[in-house]
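Submitted below is the structure of interest, expressed as structure tokens.
Of the protein chains in this complex, one is absent; all others appear in place.
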Amino acid sequence: MNLQALIEDIRQQVLPFYGQGRVADYIPALASVAPHQFGFAIHTLDGQQFACGDADTPFSMQSISKAFMLALTLQADGETLWRHVGKEPSGNPFNSLVQLEYEHGIPRNPFINAGALVVTDRAISHFGDAHRHLLHWLRQETGNPRLDADPVIAASEREHGDRNAALAHFMKSYGNIEHAVQTVLEQYFDSCSIALTCRELARAGLFLANHGVSPLTGERYLSRSQAKQVNAVMLTCGTYDAAGEFAYRVGLPVKSGVGGGLLAVIPGKMSIAVWSPQLDSRGNSVLGLEALDRFTTQTGLSIF
Amino acid sequence: MNLQALIEDIRQQVLPFYGQGRVADYIPALASVAPHQFGFAIHTLDGQQFACGDADTPFSMQSISKAFMLALTLQADGETLWRHVGKEPSGNPFNSLVQLEYEHGIPRNPFINAGALVVTDRAISHFGDAHRHLLHWLRQETGNPRLDADPVIAASEREHGDRNAALAHFMKSYGNIEHAVQTVLEQYFDSCSIALTCRELARAGLFLANHGVSPLTGERYLSRSQAKQVNAVMLTCGTYDAAGEFAYRVGLPVKSGVGGGLLAVIPGKMSIAVWSPQLDSRGNSVLGLEALDRFTTQTGLSIF
Amino acid sequence: MNLQALIEDIRQQVLPFYGQGRVADYIPALASVAPHQFGFAIHTLDGQQFACGDADTPFSMQSISKAFMLALTLQADGETLWRHVGKEPSGNPFNSLVQLEYEHGIPRNPFINAGALVVTDRAISHFGDAHRHLLHWLRQETGNPRLDADPVIAASEREHGDRNAALAHFMKSYGNIEHAVQTVLEQYFDSCSIALTCRELARAGLFLANHGVSPLTGERYLSRSQAKQVNAVMLTCGTYDAAGEFAYRVGLPVKSGVGGGLLAVIPGKMSIAVWSPQLDSRGNSVLGLEALDRFTTQTGLSIF
Partner (left out) sequence: MNLQALIEDIRQQVLPFYGQGRVADYIPALASVAPHQFGFAIHTLDGQQFACGDADTPFSMQSISKAFMLALTLQADGETLWRHVGKEPSGNPFNSLVQLEYEHGIPRNPFINAGALVVTDRAISHFGDAHRHLLHWLRQETGNPRLDADPVIAASEREHGDRNAALAHFMKSYGNIEHAVQTVLEQYFDSCSIALTCRELARAGLFLANHGVSPLTGERYLSRSQAKQVNAVMLTCGTYDAAGEFAYRVGLPVKSGVGGGLLAVIPGKMSIAVWSPQLDSRGNSVLGLEALDRFTTQTGLSIF
């Protein structure tokens, strides 16, 4: 199969979907991103790279950072982590807070905001500065030493951070946040604000496709079992309230962000990054989902 | 790999878990099942069979019937089905009813009770007698013409069916149940009461591992895409409120029932049935989960 | 104070509110009521009567019947009744079902539908035919032997009764409904379908203003303490999700129905009935609330 031709063809198929979604507007800094952009990048375990469109334009990781922070923290914290956060899908959006109350401050999974705050709190216990640790790791894996958080985005997050502050205080009232709420929020916002390109994102995700070992550096970041676990959590919880839809249409572990990026993993084969800023009503990239759906349908590469 | 030796070894490993769960007691007829039983059966796409323990003892399918009813109805109803039922995980147990209210009578997925009632209602529209249709299909696939619903179980279900009646009436108030509530309930209870063995269950599940085509009869029951979809729904919604736990530990599409049975699918390879009646707090077989966890860990056969 | 002049004046003040609400349309039989009608009737404990507008036009009691069924059942059942139903306001409309689940099938109060079904079930235990018993009592108190349920309304209720059937089955699954769901529903729908006039309603409510004794017949229906209790439940739970609004604006125990009727009680003084079919978004008569608000403001007769 000629993957380069395929992704270029898919790009043509999905461009007509421009206009069917809306750029994230919950913070002003994201709302100003040019909407008609689309990047696609693939990195295979044997070192091949394919890319098209805006695959070299940096975008804001947003929630995709949660997958990497989870991996790094799971490596350090081991099974202890799961005393602080669950690994079940969260169901409806409207019950995030009542769920926290019902389950005594333990968030349902590491990819809802409450769960990511808990993971960040655990990461601070292990790494001191969790954001610095993640940034250092990403620079190393992507080979881009200038990778960094976008200060404008980070400031905008902080300014509109009351809902995350509410979650953190609420969990702290149950004893499930160890560090100061302010510290946890700062590092969480900084990590979400890291900007990278599709090509870089696909590189960074390779270890998840390779059972925990980076094929670039040969370094093991997760045990085989832990890599399976992170992929499983991505599949069941990685795309907000559309995990069922993604499993059904794409059939791969995927983590999405409201910056419009998507990281997908084909265990044993490759890592895929797609980006397009317009989002559907559930916060996932419209063109991104269309592109991944076509990719797995046309290659037959779904895990199912 | 010697699968026969492996499953016999796994059986020895999990027998010590006897006593850590409890036989389902929500209806008297199930509560009287002998608790210390364990069966394991594998059927590969190339026709090999492996079995051990109580693999030839019939047990009550219960919710595992939902997976087959879904497949048969999806074949007949196509995408229309998804206007009546969602395909997202359901989150917490406590919100099933509030979810139905919040989403105007559309159940979140076909494997919660409300969703299975809707699927049965759709099946009645297509097949007239949905239970008969399913039973006929199962007899054909398992090659056992005497397969049938257990009338004692079915009567017991009916007698304790007020909660399902509540769900059906509630959905009918939203116009999402077409047929008489009484009819839908009868056929739903009958289907849940079908008894079969591990060996038979593994045979019946083969088409899901074989992209929609039964390797036994050569008949296509689902398109390749639909088979992927059913597997995806099994993975994200197939084990009550423990879908995340199963994805994390087992990493396969699984459908469980409170009779203690589990059907697992390895796409492209094989179908697996495990049964042991003692359940954990979330309604899944204790020894069943332990056995599947060991099986995928020791074979490396997870989809992740 | 000239009450006759006052209520005629109030009628003029509230007629401009015609058109600000909508006639109940959840069953066809109610939707066809002429919208521009307004009746007002007062009956004092010393036997004076005042009425104006359409005070002699019969309308459907709907939920107002719940107050009388509660009184008759409380008389027969005593404190036992409160093991089956609570007496706290219900909060938001959206949580009626989740509340039932959270509180194990015990409805929060006798005036939400679930609670009224439980009261009817208890009434059947005491009176056999609960509806007949209530009807007989109302005929006696109003002095109108032809008072009856409207068969068209009752049939329409039955036809659209799936939501109430859901509630009844759900409570039966918790053991909180003793009789057959079908029987309870029939009698509940019949009682809701009783038609009477404002003048008759004011007469029927007199015993609640007179600490439990009918000033017309001299008969004691409730102990002084029980009469206080029914009034308290009316004030805190009598007007759907607007109990706070009614307490705040009207300051009297009130029971409303979606037929547009309102029964208000001034302990020690009088009973008041208002009727006008157009409802606000919370199911209470628009002109009825306006009229009661003006009446208590202009007479200073609030209990606060």
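Note that the chains take the letters A, B and C in the order they are written out, and that residue 1 is the start of every chain.
Heads up, the rule we're going with is that a residue touches a chain if its C-beta (ideal position, glycine included) is under 8 Å from a C-beta of that chain, and two chains touch if they have at least 3 such contacts.
The structure displayed is predicted, hence computed values, not measured ones.
Peer 1: Thinking of the complex as a whole, which visible chains are touched by the chain that is not shown?
Peer 2: A, C
Peer 1: For a quick check of understanding: of C:Arg108, C:Arg199 or C:Arg294, which residue touches the chain that isn't displayed?
Peer 2: Counting the whole complex, the residue in contact with the absent chain is C:Arg108.
Peer 1: At which residues does subunit A meet the chain that is not included here?
Peer 2: Looking at subunit A, the ones touching the missing chain are residues 94-95, 97-98, 100-102, 160, 162-163, 165-170, 172-173, 181.
Peer 1: Considering the whole complex, not just the chains shown, which residues of subunit C touch the missing one?
Peer 2: The missing chain touches subunit C at positions 86-92, 94-95, 98-99, 102-103, 108-109, 224-225, 227-229, 231-233, 235-237, 241-245, 247-248, 251, 253, 267, 297, 300, 302-304.
In this section, only the chains that are shown with their structure count from here on.
Peer 1: Can you work out the whole-Å distance between the CA centroids of subunit A and subunit C?
Peer 2: Distance between chain centres: 55 Å.
Peer 1: Indicate the whole-number Å distance between the mean C-alpha point of subunit B and the mean C-alpha point of subunit C.
Peer 2: Here the centre of subunit C sits 48 Å away from the centre of subunit B.
Peer 1: For subunit A and subunit B, what's the span in angstrom between their mean Cα positions?
Peer 2: Chain centroid spacing, subunit A to subunit B, equals 32 Å.
Peer 1: Residues of subunit A touching 2+ other chains?
Peer 2: Residue numbers touching two or more other chains: none in subunit A.
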